[in-house]
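Of the protein chains in this complex, all but one are displayed in their positions.
What follows is subunit A.
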Amino acid sequence: MSSSPSTSSSTRVLTLRASTGERFTIEAAAAAAARFSSLENGKKHDDEDDEEELRKWDAGFIRDLAPVVIHKLITASDYLGGRDELVYLLAGKVADMIKGKTSEQIMFRIANDFTPEEEEIRR
């Protein structure tokens, strides 16, 4: 697995390539990473720190993550293995989305919000 960030002035695109060869592009992560790196004064940017940066996302960012992105990240993480902290973070976020809901609401949310792309792929 490799990750190859490329910096630009306002965005950074993190590309996680799973061992299966699939590639997930996460634009939302880019926006956050940009904000993160601009906030972290004096922090030396390091390729290996991608995981580190993902782990350091603040609660607000986690809160704003779109469900689709969460789904991509969480399934990618699982394939990537060893990304426990990320999985825990994201799992917590998913849990927040389903707490206090009825089973119908959960079903609806999972089916509709998390994986609309599945519909597109099928088409």
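Here is the rule we go by: a residue touches a chain if its C-beta (ideal position, glycine included) is under 8 Å from a C-beta of that chain, and two chains touch if they have at least 3 such contacts; residues count from 1.
Note that contacts and distances are computed from a predicted model.
Here one chain is missing from view; checked against "Centromere protein W", "F-box domain-containing protein", "Acyl-[acyl-carrier-protein] hydrolase" or "Pantothenate kinase 2", UniProt names that protein "F-box domain-containing protein". Remark: the residues of subunit A touching the chain excluded from display are 71, 74-75, 78, 87-88, 91-92, 94-96, 98-103, 106-107, 110-111, 114-115.
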